[in-house]
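One structure is given below, encoded as structure tokens.
Heads up, one of the protein chains got dropped from this complex, but the rest are sitting where they should.
All chains are identified by letter, namely A and B, in their written order; residue positions are counted from 1 within each chain.
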Amino acid sequence: MAVSEATSTSDPVGKSVRRVDVFDKLTGAATFTDDIQFGPNLYHARLARSPHAHALIKRIDTSKALEVPGVKAVVTGEDAPELVGMYLVDRPVLARARVRYFGEPVAGVVATSESIAEEATRLVEVEYEELPAVFEPMDAIQPDAPLIHPNLGEYEVVPFIFPEPGTNISEHFRLRKGDVESAWPECDAIVEMTFGLPQIQHVPLEPHVSVALWEASGEVTLWTSTQSPHAQRDLIAQSIDIPHGNLRVLSPYVGGGFGGKAGVTMEASAVVLARAVKGHPVKLRMTREEEFVGTTMRQSLVAQTKIGCDAEGNLLAMETEYYFGGGAYNDYGVNIARAAGYSCTGPYDIPNVKGDSCSVYTNLPIGGPMRGFGMPEIHWGIEQIMDQLAEKIGMDPAEFRRRNCVKTGDTILTGMEMPAIDVGACVDKVTDAIDWDKREEPSAPHKRRGKGIAIMWKAPAMPPNPGSSAVVRFNEDGTLNVEIGAQELGQGAFTVAAQMAAQALGLPFEWVRVVGPIDTKYSPYEWQTVASRITWSMGNAVKAAAEDARRQILDVVAETWDENPEDLDIKDGVVISYRSEREQPLKEMVVYGLPKEEEEGWRGGPIVGRGSFMPTYVTNLDFDTGQGPRAVVHYTVGAQAVDLEVDTETGQIDFLKIASAYDVGKAINPDLIMTQIEGGAVHGMSSAFEALRFDERGRPLNRSMVDYRIASAVDVPKEIHGDYVETPLEDGPWGARGVGEHVMVQTAPAIANAINNALGIRFNNLPLSAEKIFLALQEREQQKA
Amino acid sequence: MGSHPITVTVNGAKERLNVQSNETLLQMLRERLALTGTKNGCSAGECGACTIVMNGEPVNSCMVLAVEADGAEIVTVEGLAKDGQLTLLQEAFAEHNAVQCGFCTPGVLISAHALLERNPHPTEEETKLALVGNLCRCTGYLRLVEAVQAAAEKAAPSVPMKGDA
Partner (left out) sequence: MYMPSPGLPEFDYVKPTSPAEASRILAERPEQARPFMGGTDLFVRMRDGLVRPETMVDVKHLPGMQAIRLDAEEVLTIGAATTLNQVAGHPVVQTRYPLLMEAANSVASYQLRNRATLGGNLCNASPAADTAPATLLLEGRVVLYGPSGERVLPAEEFFLGPGTTAIQPGEFMTAVRFPIPPAGSAGKYLKLGRNKAGDLAIAGVAVLGFPNGTTSGHSFRIGLASVGPVPLRARQAEQALAANPPGEESFMLAAEKAMDAAAPIDDVRASAEYREAMVRRLTFRALREVWAQMEEGK
């Protein structure tokens, strides 16, 4: 599909208009945080990091670092005792008394150059007393495991998260529906397996970077690459105890986030370092190697899952335990375990469910949100078990999914009624796209061909009341500025905002400007650009703001013409009357108003529309059962099918095709949805082969792009097919719901199912690799022999 | 630790600079000339976000010392479009929605630009190979390849062989 440049696009919603950010991004003009010029007043900071995975800090001596010419300040946890966190406030900005993972910042140095700061960090002397460390969640839950957070009971925590002080469990969510024990005997087929996934990294092309300025007046400005300008204002202002109004977070374009730039990661460190050198902006940027050590990672997971069905293929019961390896701090990760708990069945209607989902502290890098937020992790096991159940009862895996997938109006596992969606239509689309029923020959005798399918669901995982807001302001010529707090991460948020504002107001798309960079001092509130919630939530706010402005315009014109506003409309930037057929261009009147017709004087004035949106209907869930009327705002669902061949002599995979379909409610910009679907398929494919590796002391073994490989241009499938279904979302703008994360949720299990189809071998643990596949084939040969 | 006077032509403009021994060309472009279109994604020659053209060939500017650029002709992403007019390649990237977050885009454009300079009609496979050193986490790559192929076709449409009707 191609996007052509038009000069005037009416009614842009539903059209593949050109991205509003594309010119700047193609010419090098697009500003990212590290591109902002600060002049010679700028200082640079580096962090000294722990060489141990778990240790007590006995003593820190910063004197040698302070002696280095050009060093302006050295800050340790003693100077910066703050904790920070989204759901559970467990994370020190700089380690104090104890380090809990290799690479944890123990001190920060501010200097006139990055290299001086770097040199000085290596002169910070820290005396440690090493403690026993624990790396696997199943080890960390043992009663005799080293306790990573002895003060767990003292941390601030939101009311829907339940840490278990005295253990390493930072959240335990329980789901109880029906009675699994009485259901097992009814099952004709049961599959019970343990699945595992390692920590992986987001690898946005832009590393994390922040610049903080603490003025003598107490005003603080933070320029940063983040998905969460407003959440950072909230969390950091709380943490450093300054009025929210004194903290201004500015965030230009973000060079990829994928969850890795959600909430607060390294930004608070820049702020506490800037506090030590008031009046100077301080830049702190992560090297690529630090990205793999000192930011956040997708959590690891051990899933012990048992699912059963009857002979006709009806799912009857599921029992599952999820243990997320949350790393050293679980400030954000606790909610991933919760989300995995209340969605623990995946997109299936199962009458009897017992689910326990825990996040567990380990002495590894900080676990945090990543595209999919727990869903890629749990679908890895669920979707492989579903294939095996289908096989056991002799049913086609696609048919098995059509039969059992969650449907509109179902009472799902939490007791909530499923809003309108269509999983089955997605299954149909992807099976058609890869000729599911056709057995195809491999391209060479030593290759095996296989097809696999997987379906998914995901709800935005959030507090019950995350808000969005938007303001629209007209310029004299009728062009419109749309102010939002949602961030442009590449997904197209600005373009979609412009489309929606133009549509709701009756302007050509080209008349709309989206105001960036996001600046909490001027941009309206947006909780965070996460959870695939922006098209839906921000979209509702933008639509409301545009409608508010429209109402104001029509009122002025109607009064001037002595007509009824209901008879008026705005088309292509002109107010028209269906009754009198009069026309009034928006130009000038949206700022200067209109001269009265009945007398001397003027009417109207600058038009400013405001809109906000917040879901008000999400309820608490019962602590013991996870039951409640409305667990989440909605779900987005989809299906993926993979066609691949395996080289049995090397274990290498050739991806022939990945086909995806999602129920997006309404495609606001169809081609941008395709870009998410295609990019997500490759991200999902790549993620199946990725893993952070550690030695026996928790030290990273592949903290670079040399050894943490992501897919490159030659690794991608020969064909990526994208499609969507449009079952309108009740409270979505034009019916739209988000699709940014869903596009990679089920890719890994779809691949695993295709490999099984090709080879008859199952892989329960990620990462996959050519080596692993080859060795498994060899082992099978040996067993046969 | 020495500093070295160099003369370098960047996007057609001659610059006289004093650069440090350990300064990379990437640092020179971004920090001395404020040509921030060229990005630093890894400082290790792996990601390709810092790719620029030096004396006609693409290189990772993080892997070149600034002092080595003495006398060189450099083209960065800022040097592609002239007077606000996108090149055919940039236009194709816009048409094919081959841009998402935009951080890899300058390096990808430079690699693709250099590819088309040396091979005006690359095959899809050749284009993929030419982009191996440009990592992208957003697009899934296929649209990058489509855009390059489309630009090649537009710049110099494959003409029918003599004798073809």
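Definition applied: a contact is a pair of C-beta atoms (placed from the backbone, for glycine too) under 8 Å apart; a residue touches a chain by one contact, two chains touch by 3 or more.
Being a predicted model, the structure only gives us computed values, none of them experimental.
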Sole contact to the chain not displayed, among A:Y43, A:Y87, A:F102 or A:W527: A:F102
Options A:K407, A:R513 or A:R699, residue touching the unrepresented chain: A:R699
Which of A:R285, A:R338 or A:K354 contacts the chain that the document leaves out: A:R285
Those residues of subunit B which, in the complete complex, touch the missing chain: 1-2, 4, 21-22, 24, 27, 43-45, 48, 51, 54, 57-60, 62-65, 67-68, 111, 114-115, 129-130, 132-134
Where the missing chain touches subunit A, by residue: 46, 49, 51, 102-103, 114-115, 118, 285, 287, 289-290, 293, 649-650, 652, 689, 693, 699-704, 706-707, 709, 711-712, 714-715, 769-771, 774-775, 778
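Throughout what follows, only the chains that are shown with their structure count from here on.
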Of all residues in subunit A, those that touch subunit B in their complex: 1-5, 16, 18-19, 21-32, 34-35, 37, 202-207, 253-258, 287-288, 489-492, 671-672, 674-675, 678-683, 704-706, 710-714, 716, 720
Subunit B residues touching subunit A - in the complex, by the definition given at the top: 30, 34-44, 46-47, 49, 76-78, 80-81, 86, 90, 93-97, 99-106, 109, 127-129, 131-145, 150
